[in-house]
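Pasting in a structure now, in C-alpha cells, and then I'll have a few things to ask.
Note that one protein chain of the assembly has been removed; the remaining protein chains are unaltered in position.
Let's look at chain A:
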Amino acid sequence: MTGMRGLSVFISDIRNCQNKEAERLRVDKELGNIRTCFKNEKVLTPYKKKKYVWKMLYIHMLGYDVDFGHMEAVSLISAPKYPEKQVGYIVTSCLLNENHDFLKLAINTVRNDIIGRNETFQCLALTLVGNIGGRDFAESLAPDVQKLLISSSCRPLVRKKAALCLLRLFRKNPDAINVDGWADRMTQLLDERDLGVLTSSTSLLVALVSNNHEAYSSCLPKCVKILERLARNQDVPQEYTYYGIPSPWLQVKAMRALQYFPTIEDPSTRKSLFEVLQRILMGTDVVKNVNKNNASHAVLFEALSLVIHLDAEKEMMSQCVALLGKFISVREPNIRYLGLENMTRMLMVTDVQDVIKKHQSQIITSLKDPDISIRRRALDLLYGMCDVSNAKDIVEELLQYLSTAEFSMREELSLKAAILAEKFAPDLSWYVDVILQLIDKAGDFVSDDIWFRVVQFVTNNEDLQPYAASKAREYLDKIAIHETMVKVSAYILGEYGHLLARQPGCSASELFSILHEKLPTVSTPTIPILLSTYAKLLMHAQPRDPELEKKVWAVFKKYESCIDVEIQQRAVEYFELSKKGAAFMDVLAEMPKFPERQSSLIKKAEIVEDTADQSAIKLRAQQQPSNALVVANPQPVSGAPPPLKIPSQEPQSVARSISQPNGTSSNLDPQAPSPDLLSDLLGPLAIEAAPGAVSTDQHGPSGTGGHADEVDGSAIVPVGEQTNNVEVIGNIAERFHALCLKDSGVLYEDPYIQIGIKAEWRGHHGRLVLFLGNKSTSPLTSVQALILPPAHLKLELSPVPDTIPPRAQVQSPLEVMNIRPSRDVAVLDFSYKLGTIVVGAKLRIPAVINKFLQPLQLTTEEFFPQWRALSGPPLKLQEVVRGVRPLALPEMANLFNSFRVTICPGLDPNPNNLVASTTFYSDTTGAMLCLARIETDPADRTQLRMTVGSGDPTLTFELKEFIKEQLIVMPMGSRALVPAAAAPAPAAVAQPPSPAALADDPGAMLAGLL
C-alpha cells in the first residue's frame, strides 16, 4: 500500500476535530495552503501535486466547495507516468461533472490515451469518459471507443470498459451509435466468452433495445442463448459464479433486454426461453445464506417480470401468481416488498384480479407494517386491486390507516381513498361518509377537488341531501374541525339545512350560531362561503325570525367594509337582498343540479394508472391546473346566483336589477348604482323591442320579461302604449351603441322620420343637436320630444316645433352637463302623428359615461406612482370577467381607445396585459384621473381580469362596469333575464355559454399568468 503521509495527517486532523466549526477551520487552512502551493511553487513535485489533489477530493467529499485547483487535477491527466495520470483521472472524474468547461480542454489528451498503445492508459481514459463524458465526448470519441470494443487485439480488460463507455456516450447522444452498422457487431459481441465483457455488452444492449428493439432483433436469440448457457452452468468459470449462482447479474441483464422485445416469434427460441424460465420459477428455493437468497431472487423476480411481459401460458402465469402470493406473506422484508411491487405490476398487465383478491387480508397486514417502503407498496397494490366488491373494506382500511400514517404518506392516501370511494361507492351515503371522514382526519391533504365533488353529488341526488345535512351538522359538534370541513358543512347546511328543521338543534338560528362560532377560526376564502350560508339560512327561516335577522344583518354590516372584495361584495349584496322578500327567495333558491361530467379525480386516477409508481407529489402537480374543475362552472340558470366561486358580477347583477325599482339603495351602499328614477317609469314597459316588434300587438309578449337587463344600462327604450304601427328601420340598440362610440349618426329611423344626432363634448359639458327629418310627403304633426333625465345629468332640450313640414328637417340643440359618474342613460320620449297613425319611441340618448372622458396617455413614470397610490377597494376594484367576447389584443386596444380610455403601450411587462388611462370630467369630481389594467389569458380569450382605479369610489365602480359591458356585450341587443327555461337568444349570441371557458377557474389561471 502506498502511504501518503501528508494526506493521512490531514485526515487524522479532520477526524480529531471536536465539532463542525473546528473542521471548517482546518479545511479552510488546508485549502489556503493548497492554494498558495499551486500559486507559488512553479514546479511542484509530482508527489506533492498528487497529495494536494487527493486532499481536494477529500475536502470536496466532506461537502465543502472546492472552487480552485480543478486545472491542476485536470493537468495531471496528461502526466507521462502512471501514478500521476491515475490520480488525475480519478480526481477529475469525481470533482467535475459532465458540463464542466475544463473537461473540454482535456478531450484531446483523453483521446490520445484511448487510441494510444498503453493498455492501462486506455483503461483510465475509458473509465473517465464512461463516468462523466458528455455530448462533446460522444461526438468526438464514439468511433474510437467502438473500435476498441470490437477489436480482436484488445484484452477483455479494455473491452469491457469500452462497452460501458460506449453506453454512456449513447445515453448522451443516441447518434453516437450508427444503428445500421452496429446491430451485427452487437450480435457478434453477445457470442463473447469472457463474462466480464459479456456483462458490459449486455448492459449496452439493454440501452440500445430500449431505444429501438427492431434494429437489434437479431440479438434476441443470443440473449436466450446466454440465459441457457448460464442456466445450464456451461462454460462459466468458477470466479463468475456468485454464491453458487452463475453470474446473477448477467442473467438479470439478459432477461431485462428481452423485455424490450414485444414478443418472441420464433417457436424454438420461445421454447428454449420458457424452459429456462420454468427452471428459474420452480428451482429457486429460500436458503439460509442471505446473499445467495438475494442473488437467486434477483434472478427470480426478473424472470417473473419477463413471464408477465411475454404473457405466457395460463399455467405459468398462475405459477407466478402463486409465487407472488407466497412472497407477500413471508417475513423477510425485501422479498415481501418485491412481492407487493410485482403483484401491482402484474395487475396492470393481466387479468388476475380475482386471484389477487384472495390475498387481500395479507396485503392489508402489510399496510400496517413498520416499514414505510412496504406500506407504500401495499397501498399501491390495494389501490390497484380495488373494485366494487371490496371497495368498502379497502377504503375503510385506508381511512383507519390515515390516522396513524406519517405525513409523507397522508396526501397520497387521502387522494387514493377519495378516488376509490368515488369510483366504487356501493351507495352514495357511504361515499359522503368517506369524504367527510377524510376531511376530518386529514383535512390538510384533502384538495378542493374532493370536497367540490361531494357537493356536486349531494346537489344532484335529492335522497342524499337530508343525510348529508345531518352528517355535516354532526361534525360541527366537534370541538376543533378542519377549515375544509367548515366549508363543506357550511355549504351543505346552507342548501339543505332546512331539511333538518324539525330535528333538535337544527333550526335556522341554531345552525347559524354553530356555524358562526367557526367564523373567527377560518381564513379569508372561507368567509364568503359562510356569508352565503347565512343568507340562505335567513331565507329558509320560516316564519321569519327577527332575532336571526338581526344577528345575520349585523354580520353583513360588519363585513360591508371588508378589505377583501369578495367578502365585501357578498356582505353588501346579501344585506340588500335580504330585505327584498320574494326577490330574496328567488335569488337564493336552491342550486340547480350540476350537469353530469366525469370526475376530475377519476380523470386523474386514469393518468395515475399509467404510471403506477408516481409519487403523490407528482400526482398533485398534475391536479393543480384543474383544481377548480368540479364546481366552478355553474350553469347560468334562470337568474339564480351560481353557487360558490361565482364570478362576482353575477350576484351583483341581480342585486342591481332588484334594487333599482325602489331606488333606495344608493345611500346605503357606496358601490351600488345611483338610484334610477326612470326605472319606475320604464320598468313596466319592459324590454327594448327587437327590430320590427314595435307594434303594440307584438310587444306584449316580449314585455313579460320581468327585470330589465342591467348590462345594457337601466334605461329601456320600448315603444309606448300608443297605437303605432310602423316598421323601424335598422336596429335601435345597435344605433345607440354605435353612437356611444362616435359623435354623429342616425339615432332612429322609420318610413317617415329620421332622427340624426351630432355631438360635441368638452369636459363635463356636451352639446348635442338633434336633426329631425321628415321623409314623407305629408307633414308630421303633434311632434313631441321630451327628455327624461337621469339624476346625474342636467339636460336642456330646446323646444321642438309641433309640426315638421314634408321633406323638411328641423334642428333641436340639447345641452348636457354631467354632475357625477353614473352609467344611467337619458331617454328621449319622442312621438308624432302622420295622418291617423300615432308613432312613438323612447330613445336612449348617447350621453353616456365615456363621453365625459378625455383621452390621456401616461408614461411609466406618471402611471405607476398613481397606480400604487390607489391602494385598493373602494378606489381600486378588481374583477374577473368571463364570457368576454373574444378579441385579439390589438382589437381590444382599439376598442378601449374608441371609448376614450387610452391604451398606454409598453407599460405592462406582460404582453398579454393592457394598461390604460383617461380623465373623467363631472361637476362634482372635476377632472379625475382613471387608470385601468386588463390582464388577458392568451389561452382563453373569453375571460380576463380587470382592475380599475380612480380617486372616487363611485367613478371607479361605474367605469369598471362600463368597461365590462363593452367587453361582454355585442353592440346590440337586449338581454332579457327570462325566468323559466326560455333561452335568452340575443344573450346567447352576446355571451356564448362556453362550458370549456368556464370550466377552469380564471382566477387561478390568471394568477398563474401573473
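Everything below uses one rule, namely that contacts are C-beta pairs under 8 Å (C-beta built on N, C-alpha and C of every residue); 3 or more make two chains touch, one makes a residue touch a chain; residues count from 1.
The definition used in the following text is that contacts and distances are computed from a predicted model.
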Identity of the absent chain, which is to be given by its UniProt protein name, from "AP complex subunit sigma", "Tetraspanin", "Auxin-responsive protein" or "Cardiotrophin-like cytokine factor 1": "AP complex subunit sigma"
Sole residue of A:N99, A:S744 or A:T860 that reaches the chain not shown, by the stated touch rule: A:N99
Omitted-chain contact residue, chosen from A:G196, A:G494 or A:G949: A:G196
Omitted-chain contact residue, chosen from A:S247, A:Q569 or A:N850: A:S247
Touch with the omitted chain, as defined above, among A:A73, A:V110, A:L338 or A:V454: A:L338
Contact partner of the left-out chain, one of A:K161, A:H792 or A:R900: A:K161
Contact set of chain A toward the excluded chain (per top definition): 1-2, 8, 11, 15, 54, 57-58, 60-63, 65, 81-83, 86-87, 90, 94, 97-99, 120, 126-127, 130-132, 134, 157, 160-161, 164-165, 167-168, 171, 195-196, 199-200, 203, 237, 239-240, 242, 247-250, 252, 256, 291, 294-295, 297-298, 301-302, 333-334, 336-338, 370-371, 373-374, 376, 613-615, 618
